[in-house]
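All protein chains of the complex are present and in place, except for one that has been dropped.
On to chain A.
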Amino acid sequence: MIHFVLLISRQGKVRLTKWYNPYPQKERSKLFRTVCRYASLYFCMCIDAADNELETLQIIHHFVEILDRYFGNVCELDLIFNFHKAYFILDEVLIAGELQESNKKAVLRLITTQDNLVEAAKEEASSLRNIIAQATK
């Protein structure tokens, strides 16, 4: 199981944190971590000692590839200004610290559909506002 995911910039700034366990300090030492660097970001996942480290690297790679496709060559600024999108994507990749979907396209499809839902709701709201605005003119 993955206990937490951290994205840290080279300057040590936290860009994303996801905790799958309420985390007492003393338990940290028992755990093993896998860090992987993409461009200027460090991806850190804490896993059980018995877990497959090589696979965890693969999961990080999987997540990065999805981010990459979503943002189109993802960079740190994307993750700063659109941090919530990175979280939405992570939530389609992992739940309860376990892998949810190994199909990158399926994840992207789900995210796009949900983005469209938001978009539609917003349009509806703005058209409603227009109607109200016109009615109250």
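Please note the rule applied: a contact is a pair of C-beta atoms (placed from the backbone, for glycine too) under 8 Å apart; a residue touches a chain by one contact, two chains touch by 3 or more; residues count from 1.
Keep in mind that, in the parts below, contacts and distances are computed from a predicted model.
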item	value
Protein that the absent chain corresponds to, by UniProt name, given "CTLH domain-containing protein", "COP9 signalosome complex subunit 1", "AP-1 complex subunit gamma" or "UDP-N-acetylglucosamine transferase subunit"	"AP-1 complex subunit gamma"
Those residues of chain A which, in the complete complex, touch the missing chain	14-20, 22, 52-55, 57-59, 61-62, 71-72, 75, 77-78, 80-85, 87-88, 91, 95-96, 98-106, 110, 113-114, 117-119, 121-122, 125-126, 129
